[in-house]
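Complex shown without one protein chain; remaining protein chains in place.
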Amino acid sequence: MKPGASPKEMARVLKTIKSRGLRTDTMFGEFQNVIGIIGDEKKIDLEFLRSLAGVQEVITIQVPYRLVSRSYISRDIVVKVGGVEIGGDHPPVFIAGPCSIESCEQLHRIGRKVKEAGAQMLRGGAYKPRTSIHSFQGLGVAGLKHLKEVGQDLSMPTVTEVRSEFDVKSVAKFADVLQIGARNMYNQDLLEACAKTKKPILFKRGFSAQIDEYLSFAERIAAHGNKQILLCERGITPLGGSFKPATRFTLDLNAVPLLKKETPFPVITDPSHGTGRRDLVIPMSKASIACGAHGLMIEVHDRPDEALSDAAQALEPQDLARLIKECGEVYRAISR
Amino acid sequence: MKPGASPKEMARVLKTIKSRGLRTDTMFGEFQNVIGIIGDEKKIDLEFLRSLAGVQEVITIQVPYRLVSRSYISRDIVVKVGGVEIGGDHPPVFIAGPCSIESCEQLHRIGRKVKEAGAQMLRGGAYKPRTSIHSFQGLGVAGLKHLKEVGQDLSMPTVTEVRSEFDVKSVAKFADVLQIGARNMYNQDLLEACAKTKKPILFKRGFSAQIDEYLSFAERIAAHGNKQILLCERGITPLGGSFKPATRFTLDLNAVPLLKKETPFPVITDPSHGTGRRDLVIPMSKASIACGAHGLMIEVHDRPDEALSDAAQALEPQDLARLIKECGEVYRAISR
Amino acid sequence: MKPGASPKEMARVLKTIKSRGLRTDTMFGEFQNVIGIIGDEKKIDLEFLRSLAGVQEVITIQVPYRLVSRSYISRDIVVKVGGVEIGGDHPPVFIAGPCSIESCEQLHRIGRKVKEAGAQMLRGGAYKPRTSIHSFQGLGVAGLKHLKEVGQDLSMPTVTEVRSEFDVKSVAKFADVLQIGARNMYNQDLLEACAKTKKPILFKRGFSAQIDEYLSFAERIAAHGNKQILLCERGITPLGGSFKPATRFTLDLNAVPLLKKETPFPVITDPSHGTGRRDLVIPMSKASIACGAHGLMIEVHDRPDEALSDAAQALEPQDLARLIKECGEVYRAISR
Partner (left out) sequence: MKPGASPKEMARVLKTIKSRGLRTDTMFGEFQNVIGIIGDEKKIDLEFLRSLAGVQEVITIQVPYRLVSRSYISRDIVVKVGGVEIGGDHPPVFIAGPCSIESCEQLHRIGRKVKEAGAQMLRGGAYKPRTSIHSFQGLGVAGLKHLKEVGQDLSMPTVTEVRSEFDVKSVAKFADVLQIGARNMYNQDLLEACAKTKKPILFKRGFSAQIDEYLSFAERIAAHGNKQILLCERGITPLGGSFKPATRFTLDLNAVPLLKKETPFPVITDPSHGTGRRDLVIPMSKASIACGAHGLMIEVHDRPDEALSDAAQALEPQDLARLIKECGEVYRAISR
């Protein structure tokens, strides 16, 4: 819309779009407002739209994702969770905690240690996506309650994964950020249910998803009016064949500068799942920061031998402290 | 259990297993019964179990899938839907219809033609998993009603995809077989919700899933007591890099003999999605039958230019007739 | 060129093309001749070429492979080796033998058995491409001599792999068909050296090569005037990640109809290397024939436990006999 377009002109445009069975997204800017069209744009005569009063320009975005593209939102989005700000020019944020919440005591003990080590946010799983039905599946609502309690106690905003559409409401009640895991990247109904909670979404890339495809699904979150999206690279599965792979997944750092270029959202990485090996977490964390990541998500356990899941990749708290210190140095080096 | 083990002995074993926080699955055989343990078997002392009255043997299954393995169920499972039988030594079953249900008239028109061509079951999507939120998303419940009506009219059992946990009940009400799509293979909550309906499940392999992983998720269906599973190979995404791939997906026929060896369930293929190209559907259908597939799922549209989705891979009805005829000849050749 | 174009007109066209630093390929047809340009066509003014006497048409081929495309050679090419004809409408040809030539006695013994089983051509490796330098590397020239001797004795044309440019001449001296292995698909100098021998080339697809890329390298063989090319699908490496793959490679049968559509050359498959598992060889052989393969290459060993390489995938001679019989039935079914 033109700067100074009237509310009436704006309403006319919105009504016109909706009358074709399309939905809209509106970005209110300091100087002017932008209206995004959701749906098949062939349903509307763009020339007619262009002719309406108050319309400055009608732009067709060529990529399959529109609402999450830099063409639509040019300025960096900063996601705020409690007092923590992620994205833009803010220093990197560290999200740490155990893979699974095993008990309130365990979460509190580890939470305190990751806070001392410098982490700003607390992670912990209550609903675990597991390959085998015969493994530990998470504590469910009990785990969510522990997460809320520990988060409040330690003044740390919390992140936890939501796996089932049926659990979206309870997760949104107890946690500050809803995580959508890699295996659910394509689960469009879950994405939309999470988006509607208006909570910030930590949205992981699927492990065989191309960047275009990943952003097309982020689009589904944005299309429900939720722009509080943290994009997260967590490893892809590239190598097959004749030998045992040296790493379970391959953390794809190329995604970091690419996503920052294509979209305005903060981009973080998960070197713990992305490599599956404790000894690779620190080097890949430093590399993440060096190529521009806005944050890191790190699995920590103080008694890895007792962990009920993902023990092979969990750092001990003192290693997290070293990781945060070294990443801080890399961040300062690239910010000069 | 030993042949002739008493109900009391069996109850004792079941109780013992459950007392350790594990669940059970029971197969009632003609001569003897078999009890499967669901959960982490380290929680139970197998020696103690072995010592209980009525127990013949305690076997540990090494693969991550137990209930769907040939070690647990050795005889072929035949899935019956309406009058149609799929699996074992039955001739191949052809499931055909449009990608999306676009209207009752469209489904009826195409349904009649695929039936005349020789198809036994009718497919059609009401909830479409789509990469782009800007594309056609399916007719929803209205589509399900069309499917039921047309299926009854033509006396063809029906298959349709369920995408959201919230829709499981309504899909189960209107369709004969619930399809879980490739993008939902890892969606364990959806799998479990579908399993509980006790309807037959057409369970597609994820497009980057290894066989072990695929079967570990089929295990989640079986663990809810549902053994009416149709496994379906629908193409993997193998090739990356420097050139436009010649096919969108790669139908992995190696999966057919492998799955038949590892599990007792019927195995079908979907050459339409598995190749994404009309000109490859017939050769890959014949190849599927030649390596042992129990059935095929084929997309058909009589006006491909008007199709709202997947037009590039839909066969016309006369091509389906040729496909069914030629596959029949291949089937007879391998059955001699 | 126009039908009836004079040799002088043809010479003028050839000279014009060469004067721009380009090379040519000429196809002499029954009615008219076709000239292919090798090199960057931007170096020549196509309008000028079109204006020369005797020129009927100047066609630009859009795919990156020109000389091997159906646009350039529309009719099926039949490759003749000794009395054996492969391609076009000829029934499938079976090429069988041990992975490695271990001794003259071993090759003769196995060769006799595969001939009795119905194989028309004999294979055996003298130069083995091996991942580990610590494994058996092949008998070299001694092996080539055994191959020639046994081939003559049994009246079977022979195929063997050439791995080093330095060995091209000796392999061409002793064997009837030169095989270029999957790992050498990109080895353009080896391809060109083999092409120049004018011997038929069995050219395997690389295990991570897309079809366009594969044909661009086949183009290098054709560009040296050698059109006796057998294309061979031998398995790709698609699946990575978290579990041990169920098969080492994935035989990509989609390649068979695709290659037959794009090029005039015979297409065969290698289910032995393509699956790496003995129990999958027969089903995947039948599937290969069902989707149109012109031949199969099968590893056979009569004492698999003693084989110096690839024992896990070698069939025993009696299994080869069954394979050939069953593939014959599938072939007759699809040829009706």
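Some observations on this one:
We just call them A, B and C in the order they show up, numbering each chain from 1.
Keep in mind that, in the parts below, a contact is a pair of C-beta atoms (placed from the backbone, for glycine too) under 8 Å apart; a residue touches a chain by one contact, two chains touch by 3 or more.
The shown structure was predicted, so the numbers you read here are calculated from the model rather than taken from an experiment.
Only one residue in the set A:L178, A:I289 or A:I324 touches the chain that does not appear here, and it is A:I289.
Annotation: of C:R163, C:K260, C:H273 or C:H294, C:R163 touches the absent chain (contact as defined above). Considering A:E105, A:D212 or A:E306, the position touching the chain not shown turns out to be A:D212 (whole complex).
Residues 38-41, 64, 66, 129-136, 163-166, 183-184, 186-190, 207-208, 213, 216-217, 219-220, 223, 237-238, 240 of subunit C touch the missing chain (whole complex, contact as defined above). By the touch definition given at the top, subunit A reaches the unshown chain through residues 64, 208-213, 236-239, 241-247, 250-254, 256-258, 261, 275, 279-280, 283-284, 286-292, 326, 329-330, 332-334, 336.
We adopt the following convention: only the chains that are shown with their structure count from here on.
Chain centroids computed from C-alpha atoms place B closest to the centre of all protein C-alpha atoms shown.
Taking the mean Cα position of each chain as its centre, A sits at the greatest distance from subunit C. Inter-chain spacing, taken between the CA centroids of subunit B and subunit C, is 37 Å. Centroid to centroid, with C-alpha atoms defining each point, subunit A and subunit C lie 48 Å apart.
Across the assembly, subunit C contributes residues 237-239, 241-242, 244-245 that each touch 2 or more other chains.
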